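One protein chain is absent from this view; the other protein chains keep their places.
Entry: subunit A
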């Protein structure tokens, strides 16, 4: 018979040691996050004003103060919206095919493989591809749409992967319950499977959007630069917030550096706002709320 033992000093020490390691790594992981936010907010607030949000850089000279990022905000929103319109339907339908129809077939394995390959494409390569294909080969102009195409190449695999994972989480019991009621497969998918995984899919899509909203390299090669407002994403060069930050930060004057920080702050705020919206949608649709 074994007697009840006291916790030995050695175990107590190991426990403390591992515990402090865990806390330490958490602190180290948080430091860059807080530092980035702190820097951006501190430096960005100087120029984060109404003029910044409502004016473009048109007729702002190299040393002038003032000016704003309205053209860049507009461009980013339009480009990201277009990229979402292209990649969310395609990505979602691909995920539905993979999970609901193609299980185990050669085609679905091939699709899975290429989606994985696409996930690894460096963002500059997607920009180069659109530059070579859309602008040089087809002779179409630099435009917000070209940028959106490059972004959607980056976005699609993320949407497919996250939606696929969420669809797989839906228990098969629910599909069978629906079939047993005499509900056809397509309606089981649209009325049972998708609503059940809705919150997760929205979160995944938002992460994909957040990822592409900050991409600089593909835009550099496809939407080009402009200092003026161009609200038409199908014609002519546009601006994007990442481009704006890149452009302003490269200039030698303090006023330009301040604008770059304010642009970075705006970009972070837009992404945060999107995440907030996703949370709200998730909360609104969550079954636990009881409605």
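Following the convention adopted for this analysis, a contact is a pair of C-beta atoms (placed from the backbone, for glycine too) under 8 Å apart; a residue touches a chain by one contact, two chains touch by 3 or more; residues count from 1.
Here is the rule we use: contacts and distances are computed from a predicted model.
Visitor: So which of "Oxidoreductase", "Sarcosine oxidase subunit delta", "Phosphate ABC transporter ATP-binding protein" or "ABC transmembrane type-1 domain-containing protein" is the UniProt name of the chain that got left out?
Guide: Going by its UniProt entry, the chain not pictured is "Phosphate ABC transporter ATP-binding protein".
Visitor: Who touches the missing chain here, A:104, A:120 or A:139?
Guide: Checking the options A:104, A:120 or A:139, the one contacting the hidden chain is A:104.
Visitor: Which residue among A:183, A:229, A:249 or A:269 touches the omitted chain?
Guide: Of these options, the touching residue for the absent chain is A:183.
Visitor: Can you list where subunit A touches the absent chain?
Guide: On the subunit A side, contact with the omitted chain comes from 103-104, 171, 173-184, 187-188, 191-192, 195-196, 198, 285, 287-288, 290-291.
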